[in-house]
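See structure below.
The other protein chains are all here in position, but one chain of the complex has been omitted.
Per-chain residue numbering starts at 1, and chain names A, B and C are given in the order in which the chains are listed.
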Amino acid sequence: MRKIALAISLSVFIAFLIAAALLLHPFGYPPSQMDDYIIENTQSETGANNAVTAVVFDYRGFDTLGEVTILFAAVTGVIMLFRKKKKE
Amino acid sequence: MTQGAPFNVPFLAVAMLIGIAFYIILSQRNLIKLVMGLGILASGVNLFLITLGYREGGVAPIYTNVPIEKMVLPVPQALTLTSIVIAVATLALMLSMVVHIYRHTGSVDAEKSRTMKG
Amino acid sequence: MDKLITHSPILIIAIPLLAAFLTPLISRVNQKARDVLVITTLALAGFLVIILARDIYANGIHIYTLGASSPTLAIPEQYMVPMRIILEVDAMSIFMCIIWATVSLAAGIYSLSFMKEETGRDRFYTLLLLMVGGVFGMMLTGDLFNLFVFLEISAISGGALVAFRTRFTDAVEGGLKYIIISTVGALMVLFAIGIFYAQYNLLNIAALGQVIQYTMLDKVALAFLVIAFAMKLGSVPLHMWVPDTYAVAPANITAMLLVSSQICMYALFRTCFSLYGVTLNTATVGWIVIILGMLSMFVGVTMAVLQTDIKRLIAYNCICESGYILLAVGVGLAVLGQPAALDTYGIAAMSGGIFHMINHALFEGLLFLAAGVLFYRVGTRNLNEMGGLAHNMKFTAILFLLGALASSGIPPFNGFASKLLIYESVYQFNPILAIIGIIVSIITLAIFVKAFFSAFTGQVLPKYKDVREAPKLMMLSMIILSIIIVFFGLFPGLIVDWLAHPAADALINQAEYISAVVGG
Partner (left out) sequence: MMSKIVRTISNILILFIFIYGLYIIMHGHLTPGGGFQGGAVVASGVALLIVAFGSQSIHKSLREHHLSILESSGALVFIGLAFGGIATVFFYNFLVGSSIFGRIPPTGPNPGDIWTGGVIPFMNLAVGLKVLAGLSAILLVMALASSMTEMDE
């Protein structure tokens, strides 16, 4: 019973995914209104030659702050998990 | 200008990866395998993001010594970078928890260790 | 002062994060200084929320563009679409911020004495501050990918906090379960973001809301988002993690986790109302949300009857109460396209649901904190092992009773006010739903009466003869919550007019949300 339910839900899910994959824009020809601006203005606005780094640290710098925070939280969590049990 | 791959093969690969990952997450009882399933799910989504940014014949969006012809989109690459680091952090924390559970119960089986009833 | 208001959205997020990065350094020097830092940060965030809220209720939506040459410059000159991350604060998000600021401050004060016996408190406070910053980020952001990042921050820090008492293996398992659920949900959200990005090359919610067309791909993305957020908020078909996690987490963290599930509810509403809006087939999606709500109410209350563990009981009650919110807002969503129905009962239902959100956070928070006091003093969560505790813990008993009565909708507490508003408006939409709501509420009362009697009344058990009253700081945080509960119960009209109604308006008014960023 459990297995049948699993199979049905999984196949519906995969059907969704494949539908999405077939309906997307043709591979290699994405719409690019936002990215064209970044490619054109990276050098004059941020002074960096590397557009990806410019996006990571300037245009979407706040995401990077979040990412740094996540890594920080994970490290804190890992150290917390294996701390000593009792105070001596 | 020819169309790239027929039927969007890279997107189908993404669909397959995510499908496999969900199968693993729903069917496996071993915690380590569960975490591996999550890793595959994360890779599938990352692959999806990075394929979105590809432009036929584009070069990496870096001006250093590269003639401008056509560049691939930079934003998906940045998003993927963020999401990879997030996936690493999550997996590290989850694996540590599994190690902790193993040290205390001697088992990584979800059935055995989750004695609590839903 | 003007500068402070302009920058307050980012300061609300960044100050807790800054304090979290400072905590490991400061706690090497001095433990007292660390405690002071934590409480000051929480209070400062609350203060900023209040001044920002005053500005928003006076002047409407507040936007803040990160990294641009001016905070209000959402779109670069001579260009069409927003490029950078934009924080967009409207009445709904600031309403959620008020909830979170209150509950996190109470939980922070509570943890000062609740966590006294534990080791590794530096890590605890660091994670707590990270979670505070992460949840604030989710509420204030107007960017989809940023929403995903903050969802992950709150998930990771929340999961680590659930597992904090590592000497209980249950706790680590609960934390693992929470992180797995959150990660699956967050990755589904990320997939949906990818679909939006592929179609429109945009990540900003407002800009997406302007161009969205509800194609087949958008439907797939909507399905992903709804499943992910429903899973994360603990609505019924996907609710199994809620009791396991809530029961094992430290009590103050449970109160915070409760609000962080509500944030996912907020994200769900934001998706339905501000992102899709009327392009959505609102009746269908509205009914889906209503059915999720009904299922949550029904299953939550029936499972709560069977529980003997006090925190699991409250956790199931949480599922049940969040069902009311889904029901009320689902009614609002179902009639979104019909202005007449929206005016007669739709907005009222949504105000009721949103008002119930803050009430839910307050009284369930109070119940969890009271249950935490019992665990702290008695050392068990099993109701059958307790008894006669009211003799030694009079105030805790009174506060628990207050929370229980508010939760079951007894006047004059706040739960009554919001539930009445929900019943009245939902009755006009569909009488059966309202009647089921009333019945569920009565069963809730029965459950809490049973729990209260088995824990607090009767003979003093010999082993609990010298149980003492809760420590002062824990008492203080519970009293803060209970004062607000009583205040809301006495003046519900005021709160609905000031807070809940503007929030409901902000959700319905998609055009305003979009024009704040895109202009015109």
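To be clear about the criterion, contacts are C-beta pairs under 8 Å (C-beta built on N, C-alpha and C of every residue); 3 or more make two chains touch, one makes a residue touch a chain.
Keep in mind that this is a model prediction, so the values were computed, not measured.
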Q. Shown chains touched by the missing chain?
A. A, B, C
(Q) Give me the chain A residues in contact with the hidden chain, please. (A) 43-50, 52-54, 56-58, 61-62, 64-65, 67-69, 71-72, 74-76, 78-79, 81-85
**Q.** Contacts of chain B with the absent chain, listed as residue ranges
**A.** 60, 62-68, 81, 85, 88, 92, 95-96, 99-100, 103
(Q) In the complete complex, the non-displayed chain touches which residues of chain C? (A) 7, 10, 14, 17-18, 21-22, 24-25, 28, 64-71, 120
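In the analysis below, only the chains that are shown with their structure count from here on.
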Q) Measuring from the mean C-alpha position of chain B to the mean C-alpha position of chain C, what distance in angstrom results? A) 28
Q) If you average the CA atoms of chain A and of chain C, how many Å lie between those two points? A) 24
Q: For chain A, jot down the residues that touch at least 2 other chains.
A: 20, 24, 30, 32, 34-35, 38, 59-60, 63, 66-67, 70, 73-74, 77, 81
Q: Note the residues in chain C that touch 2 or more other chains, in rising order.
A: 145, 149, 152, 156, 159-160, 163, 166, 172, 198, 203
Q) What residues of chain B sit close enough to touch chain A in their complex? A) 3-5, 7-12, 14-15, 18-19, 22-23, 26-27, 51-56, 60-64, 71, 73-75, 77-79, 81-82, 85-86, 88-90, 92-93, 96-97, 100
Q. Tell me, which parts of chain B touch chain C in their complex?
A. 18, 25, 31, 34-35, 38, 41-42, 45, 48-49, 52, 75-76, 79, 82-83, 86, 89-90, 93-94, 97-98, 100-101, 104-105, 113-114, 116, 118
Q: Report the residues of chain A in contact with chain C in the complex, numbered from low to high.
A: 16, 19-20, 23-25, 30-35, 37-38, 41, 58-63, 65-67, 69-70, 72-74, 76-77, 79-81, 83-87
